[in-house]
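Everything on this sheet refers to the single structure shown next.
Only one protein chain is missing from this complex, and each of the others stays in its spot.
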């Protein structure tokens, strides 16, 4: 792939209504005009998107089958999610002035994933006629939680020597609170239902779950843009150049590492691109919630702003076309 | 109809995404994962379903006409709703240890109807290509309220001898509060509009009201499952074996009685099956609200748990295929 | 156009599900049955409608181009919005007993526009196969705010001599608060996105933004009817015959003036009809909010009830067919 | 700044009963207004409840907040208690100060 | 457990005016924070209102809750009263105790 087609892809992404509505919400927020949705709606749209993507993923598996080999990406994703926070923690301690606890909290976000970044990438791929394997949805679900455990472990290790209050004294996160969070359950539950009912089930509920999907995603990204912009504005003082840089280079590192990890796998180019997107994206639903509960001494303004205000916009506007182009270059040629 | 086709129907019902999402919500709740929707959404989805079903029913009447004979089911439904609570009350006093007031409150629920059970049955029927008469929606609306009046009358009669505080001293339910509740008004209003605008009106708003209907129903049943499961978990101690048994056998009694009542009527097999479903279902919207207002001394944990936690799941998972199979057997053969 | 076709149009409008659902909500409210939507939903549906209409307008511009001449209606609209409040103020002072501040506040509402009246008229036009120019959406956006400025100027001028508390002492409305209100930003932002992405963008999100639009409008008008009816009932004592008459004749005056103003313009008949609808409609979103903020001494019961309880129903039920018929008569023949 | 002593009632009550309670308050001398706050959930002798997922609103409660002059405290409290006592809910009474004495 | 006396303001105000009031509070010495609660509806001299169905939110109100040290009570109350008095709303003042004296 040459520069021209990369630019074409970037322009195509930027010209997608999904991304443009994100930019609208973001720009309006910077001009202090609030285009966010009421909270019950925002929460429901998020549930809808997870239900829909889970169901579609399940139908995809039903259609194309899922051999044992197709579970390899799942293993790769889970491993990545568990290990990447260690790299992130080291990078933050080297290239920023964040304390240990904050660094651990931030690092956990980058091991985990952003489902909306994932959805946007799926949309960009489908705009040019590409679909990935249904199992990718399971990979996304599988990558949500291991990073949380890794982050908490890092914080506990870090807290041990100095901290008077002591991390250990605090109630740890129970397995239920970490793993059985409702987004993971809904994603996997809908996947199971889609798998079970297959294309016939999809035919039933397609006008709800598939047809309006892209439009709903536009509405959601309008809201996400509004919230990201507002957060950036409000917390711009809480956050210095070091962490911001981290929020820009770490996605690239994640995508590059993942590119190597998926190289040998039996996966479509679109599937490999999506794995890179998952690696590059940072959580702003499951991980912030877990950190607030289990690591109250970390500063939420830092990790939320980085993940939602810096990395998310970066990925949506620049990262996604880049990762897809890279995947095209590396894996289309190779095969 | 032989056992094989009954099992086939049951499997078909259980394999429907609508029922599977109910089971997902229910199972998650039992595992203490909350998949419920925010309340403003849950309420709106309920309004949407009533608006849609009312409108469709009205269009159905406009298409096929409604002679005088077609109003007979309405009369049968209203009568059933007014009388069935007396049977229910007697049964509860015999087979459970509930006091008079609680028995009256519970009995009222079973004379009235559950609109979602009704919708699920319509969906199961339409999955195999069956449609019922539009007037059935009016029957559903007509059956909501008489049972409330019957239940309050039972409670008042029961309360007279002993109770010091005296039921009579309390403010009765006004006709406005009972009959003009918003779900009945919306159902009948939408029916009137659908009747008036007919197929042309339907063509206008079909992409909102008809196409995504089944998908929305899935979302709603996810929520209902979550709420039913949570309620069952929380109130499992408030409720003993007697009432639970009642919640399982009373739907069968209602369906059987209704089967006899509709036997001679001019109604499609699907219509008769739906009448049985209405009889078998128990209210968890209109009646609990009325009971809380007019019968505060009855224990809501009992009637809500029975209706939503026991009878509703029973009907959705087992009852509906059974009633449809029965109707097939009784009425298809007979004609 | 003769009387028959006018009556036919009126019947067609009244027979539209959109208008019938409005009447249902309104009538139910008068019977004290509340069919309103929960607030987060009502707000979101309003956002959806603005997003959808803005986007469609933008796509329309992309399809048909927008020469300089097509911006003339925009100029006419803005001018109308800025000047009409002066006429309204004079009329109110002459034909009602409202004080200066209340008169200024009310007059501002009639210079501005009601987006839902506009949408309803678009729907009525499209039901008979007519579409207007995309630029009309920009006109609607452009007419929202000038009337606010005019109304505040009128109130300030009126308040100067007598008022002890003095209007001037109060914090004026900042430009941000007036012009950058979220509905204007969303309308114009969506218009820009629609313009940019054009028909391809529309094809992407049509199942969300276009197909269910009319059905969603029904739901919204059910809610608007409920709120309008409730407001009329609650505030019927706060408002006397003079202002009510104003609420009925002023739309006609506005539509007539606008008919003259658009006469020479290069605009479809449907476009001219919509300009008349905009002129005739009164704001109940942007202007009431601005008046509460910047003119707290004006009585909200008066301006809200007039705009939402009197003029809005009048326009939806009687005004729209009338303005369209007038436009047909004046402009179809003329060309 | 000069302030005046008033009485504040906090009334927790089932939302279904709010229209009735409101009608009663409107009819009482000494009640010039009240404010209703939504309640998300709670726990008591009759168990736990939450608003989430509720389709019917039968279970929800609201908090009603009412500022009174102390002259009317006893009559109002008696009437409200009679109403609330027969259903789920509770009432607290506390002392507050306000700036505009005439409003209450 | 040792507690310290503070002052609590409850400010009921139109939600449209909340950003302005918040900006004012942020600028006042002695105000370290506040909390905003949604209001569902109410009744007063100017009639009844409810949040249900509202499209624009022009009618809604919010409750603002602010804990102060008593040293700042008078200046803050005066400023807030000047703001609230010219529009719909009301303020109450009451005594509370807190554990962490330094936070307010």
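Every chain is named by a letter (A, B, C, D and E) in the order it is written, and numbering of its residues begins at 1.
The working rule: contacts are C-beta pairs under 8 Å (C-beta built on N, C-alpha and C of every residue); 3 or more make two chains touch, one makes a residue touch a chain.
Remember, predicted model here, so these are calculated numbers, not experimental data.
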item: Touched by the hidden chain, restricted to displayed chains; value: A, D, E
item: Given A:9, A:52, A:92 or A:227, the one touching the chain that is not displayed; value: A:227
item: Chain D, residues in touch with the chain not shown (by the definition above); value: 10, 12, 37-45, 48, 50, 61, 63, 74, 77-78, 81, 85, 90-94
item: Positions on chain A contacted by the hidden chain, ascending; value: 34, 36-39, 42-43, 46, 165, 170-171, 223-224, 226-227, 230, 234-235, 238, 284-286, 288-289, 292-293, 296-297, 299-301, 304
item: Touching residues (missing chain, whole complex) on chain E; value: 1, 3, 6, 8, 22, 25-26, 32-38, 62, 67, 94-100, 103
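Methods note: only the chains that are shown with their structure count from here on.
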item: Same vs different contact residues, chain B with chain C, by half of numbers used; value: different
item: Between chain C and chain E, centroid-to-centroid distance (C-alpha), Å; value: 34
item: Distance between chain centroids, defined by C-alpha means - chain C, chain D (Å); value: 39
item: Shared interface positions of chain D, touching two or more other chains; value: none
item: Residues within chain B bordering two or more other chains; value: 34, 37-41, 43, 207, 211-212
